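All protein chains but one are shown at their positions in the complex.
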Amino acid sequence: MPAVQETIDRVKAIDVDQYKYGFETILEVDKAPKGLSEDIIRFISAKKGEPAWMLDWRLDAYKRWQTMQEPNWARVSYDKIDYNDIYYYAAPKLNAAPKSLDEVDPEILKAYEKLGIPLREQEILAGVEPTNRVAVDAVFDSVSVATTFKKELAEAGVIFCSISEAIREHPELVRKYLGTVVPVTDNFFATLNAAVFTDGTFVYVPKGVRCPMELSTYFRINEKNTGQFERTLIIADEGSYVSYLEGCTAPQRDENQLHAAVVELIALDDAEIKYSTVQNWYPGDANGKGGIYNFVTKRGDCRGKNSVITWTQVETGSAITWKYPSCILRGDGSRGEFYSIAVSNGMQQVDSGTKMIHLGKNTTSRIISKGISAGRSQNTYRGLVSAHRKASGARNFTNCDSLLIGNQCGAHTVPYIESKNASAVFEHEATTSKISEDQLFYCMQRGLDEEEATALIVNGFVKDVIQKLPMEFAVEAQKLIAISLEGSVG
Amino acid sequence: MAEIAMMKTQAETALADLFARSKSLLPGDARSREDAFHRFAVKGLPHRRVEEWKYTDLRALMREVAPLAAKPDAAAIEAALAVESVFAAAEPATIAFVNGHLAKADAMPDGVAAVSLAQALAEGHPLLSKLGAVSDAEGNAAYALNAAFMTDGVVLHVTKRVEGRVALRFVTTGASAVSTATRVLVVVEEDAAISLLETHESANGLAHQPNDVVEFVVGDRAEVAHVRLNAESDAALALSTVTAHLGAQAAFGSRNIVAGSGLSRHQVWMTFAGADTKGAVRGATMLGGSQHADTTLVVNHLATGCESRELFKTAIDGRATGVFQGRINVAPQAQKTDGKMMSAAVLLSEEGTMMNKPELEIFADDVQCAHGATCGELDDDLLFYLMARGLPRPEAEALLIESFLGEAVEEDLDDAIVGEALMGIVEAWLKKRG
């Protein structure tokens, strides 16, 4: 497989402290003043041209948020966030909404080009076989700047647009589903998001439609002191299928930046949603200065019978990661899957995992989590598997493996396994170990140097999860992992 | 989640009153008892939002406080001890306690010196400085309450490899429910060894509230085999704690069999302070009706090259709830740690509940640690196989449950007589289940 070779080459080519997405794009920006208040929320809502019900929803969330406290149960520590020292709205200056890519600021297009995200459809068409096309929604700071392949998707009946546009154009769908998976007051960060979310992606796949291409959103935080609060809502109607990819980057900055997103997935009868994330936010420098606080609530609702939701995530970035993509297995026979690779190096802190809530009969779930800690990082898997009284025939298999590279990092496993049904069968296994000296020696005897050998063995360790990613993402993910571990051997 | 300042519950108020009335009557230094009660009182009874008590909400479950048991008279002692001990066949040298007070003591075998805790506290026995060797337990509610109320118990000083077995027998009797608080300190010197059997018994029906603590301080190359049996009243609320502070190249094993109590919480702190030691904690829990049994353990690896094994089996019938929380901590210096923890539960009825929380917290890289947890019904294929060979379903089930629990009861148990006695308890439970 060529990916391994590329990984090795990449590792060699890159110096330590090498976040390659750390560039900044200089743009004219439309910003709301710093801080959070009812006025700011009204400002955001007005900027988006939202209907009154949406503004009311936001204001209600803001009221509730003010009575809430930041959660402190995760194994992460950070200085107190001053929520009044953040810009809640920053948008590249545009002459109204861009009608076509020609109207998008060329600087933004350049930024996405640097990230390797083609926004021009003809380029995509020229370069890649038609079967591999990916429709992209690009979110720059607070707003969606471009969505590709809209027309072709519309022909299939698929709605793929920014959430702001959906609120204006498809209010009936948004009102029906928004906040039904992650309620407004679900948790501190989700409530904050409900009050101030600025943009994000909306997907609706109608009954019986197999979405003709992969859908993708690329999130980029560019502005200083800016929070990104995107909201994603994906609805797969009966018998439909959609695969969605999410990628994230941010410039290298000394300050910490807050990213508090909410993602809601709804799968109706016999529908399937695959949600893949490659998260590569700026992790901070080797001493822990700067980096993104990634406090994200992602939840899928297998609402219909025999529905399927799969979360696959490759987490290599962020100073702090706090996220637990979960599945509520409500429909009888529904299935939830979670495949995760979390790599931490430097001073990164990861507290991530999943929840599989078995409510319906004969529901199944599968959790494969691979944590790799290096440097002085702390990496925690936290998960919940529960079977309620009526969830007869529920099945879960969980496998959490942690790998430690170096003796200054930590790897932790905190699973909660709760069964209230005798016919539910849960199996959980977890291991923590380091790369075996014997394996390393064996590889080195065959001619690999230590770093190459380590990369090879780590790639083997995470293979079960990599295989679950769409092809394009799998190659990218392998490279990212090797880059993240750069300098950890020695 | 907002922090809400909790109102004092009725039980918390009752505990404060009980302490105020009792403290001057209890042996030893009143000051350290007051400190201990204060450690409890600042946080009050733990509730479900206290992570370590997530699945056993003592604040909700402990409604009333039974009065502290008085010292029984000779006739009551005789009646209480007339019932044959589970471990009678093992012929141990026995120290018996009735209602939390020393009642009767056999001569100790060579190498064991025993002093009652009440006497040790009154005299300021030098070995008492070893209490609290595992400091992690100090702030724990059950441990702090025991430190505030402890009436009696024993200090065992083990200086040689002891032949035969020593038993500690705790019996609670009387016409009404009582609280007891006993404390046992076992100091095992270098190269010494002891086999210690511990039983807690009371007749069904009364809501006794025993809270007992056993602390082991184990020297280099010393060996301890500890078996504990909870056969308390089906209405009892039983709190128990075992701590073990282990030296180098030692071998320690503690096994807890739960065959009684309406509500029980068994806590273990095992700390590896010296290198190359082996420690094992095991347990078998049999539950039915509306019983609730919690096992919470923390294994601390502070030294290099130690091996820890934890194996817990829980059989759940009726509407009962089983809880297992186990954490293996590996400190940065504890390289070459080998830790394995397993909790398996079998649900035998529609309405049983099992909560598993096995954790790893690892700060050293050259380690091999693993945990596993399973929960489910009896294996259908195995049941079918046994039934196809002619066993009726109840017998086939009983056989499977017995083999399931048997692993935790008998694994690594060198003492056949004790093993037989314990399996007898499993069989009795299965027979009662029908």
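By letter and in written order, the chains are A and B; residue numbering begins at 1 in each of them.
Going forward, a residue touches a chain if its C-beta (ideal position, glycine included) is under 8 Å from a C-beta of that chain, and two chains touch if they have at least 3 such contacts.
Here is the rule we use: contacts and distances are computed from a predicted model.
Between the names "ABC transporter ATP-binding protein", "Metallophosphatase", "Molybdopterin oxidoreductase family protein" or "MxaS protein", the one given in UniProt for the chain missing from this structure view is "ABC transporter ATP-binding protein". Among the chains on display, the ones the left-out chain touches in the entire complex are A.
Considering the complete assembly, chain A touches the hidden chain via residues 1-2, 4-5, 8, 436-439, 441-449, 452, 456-457, 459-464.
The rule we apply is simple: only the chains that are shown with their structure count from here on.
In terms of their C-alpha centroids, the spacing between chain A and chain B amounts to 44 Å.
Touching chain A in their complex are the following residues of chain B: 1-3, 51, 332, 335, 345, 347-377. The residues of chain A lying in touch with chain B in their complex are 67-69, 71, 73, 389, 402, 404-434.
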